[in-house]
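Here's a structure for you.
The complex appears here without one of its protein chains, the remainder shown in place.
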Amino acid sequence: MFYKLPNTLIDTLRNWLPVFYSTTLVTFSIGLYYAIYNSPPDYIQGDSMRIMYVHVPAAWLSLGSYSILAISCIAWFVFRNPIFNLFAKSIAPIGAVFTIIALVTGSIWGKPTWGTWWAWDARLTSMLILFFLYIAYMMTWQVIVNKELAAKISAALGTIGFINIPIIKFSVDWWNTLHQPATISKLSAPSIHISMLTPLMLMTIAYLFLLITLFLIRYKTELVEVKISRIKH
Amino acid sequence: MSKKVKKRLITVLLSFLILIIATLLITMNLRDNIIYFYSPSDLKDAEIDRQNIIRVGGLVKESSYNYDEKSKIYNFVITDNMNEISVTYVGIMPNLFAENKGVVVEGLATSKSSVTALEVLAKHDENYMPPEVIEALKKDGKWQEE
Partner (left out) sequence: MNEIIYMNGYGSYVWSAYGFTIFSLILLFYFYYQTLVKKERKLKDLQDKHEQKS
């Protein structure tokens, strides 16, 4: 069956874990060097825009992580293969931490630029909802003892929350928000200078490698847990 | 694909479609609550309640900014290139406040075209450029303020 493919793929990737550790470390070092030192300040925001290099990749990947979570939940509904639950469970805490990073760094960035730590505009509010969705997903697995029931409820929750992703993405276009619209979208040329795009992309790659590394560690842990419960019974 | 899987797939997709429609309906009806601020044109058409705090946003009109040192009152005009709102404000201005740049003010509407602000927030745009590049672009006459 075709869903065996991600399984074998992950088995191979797991053997490469040490490589992912070092790659993550190296890409982060290069990314941070560019973000802090080897890039110019912005013509209006000055050096405060350097916060963007940790804020934007975290925000992007928090949306990406949730998409993987939601698609895994949908796939579980259709195929009823427990492997999809393991995917979703493995990625949820990572996505939650990325969301919290986006929220906190955004708040720190907001003070010197907007003049406020927080505003209840559509982008910030929907991002906060994303954080609660991650928490709710993880809570269902913790709180509900009956694992079959937990699987159903968490998958339903994960799927329903998917609607929030396009809302976050397009909130800045659909409604008046304090948050600025997207700098980089596929429809138009990015309105960011190459000397600033480079650190942004490097940091995104670094975050991505960290995401994969953490996912593999967590996935391995979940598999070990499955083996433990099998021996116990 | 087995029959069972196909049936489940259709069920999931259908329920998701219903979810999307429901969300669209809700957000469209709640638009007034979701938007963070009104544009000057929105305010022109709106019923104004002078008791309620509102937010208005737009660009700070060129050469409309004025600060009275004696009374410590800021005056400026918010424009969306169609309608204008004049703002009076006493308090701290954000660093990035500037003419031709975005701004959002929170305060009480005194009329359909004037607001007494309680708070002023700078709304920055999505462009990121090094200062030297802007200088070079300005020299060539290729830089356009919004």
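Things worth noting here:
First chain written, first letter: the chains are A and B, and each begins at residue 1.
Criterion: a residue touches a chain if its C-beta (ideal position, glycine included) is under 8 Å from a C-beta of that chain, and two chains touch if they have at least 3 such contacts.
Keep in mind it's a predicted model, so treat the numbers as computed, not measured.
Touch, as defined at the top, links the missing chain to these shown chains in the whole complex: A.
Contact with the chain that does not appear here is found for just one residue of A:112, A:166 or A:181, A:112. One of A:94, A:151 or A:192 touches the chain omitted from the figure, and that residue is A:94.
In the full complex, chain A contacts the hidden chain through residues 32, 36-37, 41, 46-48, 50-51, 54-55, 58, 93-94, 97, 100-101, 104-105, 108-109, 111-112, 210, 213-214, 217-218, 220-221, 224-225, 227-228, 231-232.
The working rule: only the chains that are shown with their structure count from here on.
The mean-CA centres of chain A and chain B are about 27 angstrom from one another, to the nearest whole unit. Note for the complex: chain B touches chain A at residues 5, 8-9, 11-12, 16, 19-20, 23, 27, 31, 34-39, 57, 92-98, 101, 104, 119-134.
Contacts from chain A toward chain B in the complex involve residues 40-45, 49, 52, 74, 77-80, 112-116, 119-122, 159-160, 162-163, 167, 174-178, 180-183, 191-193, 195-196.
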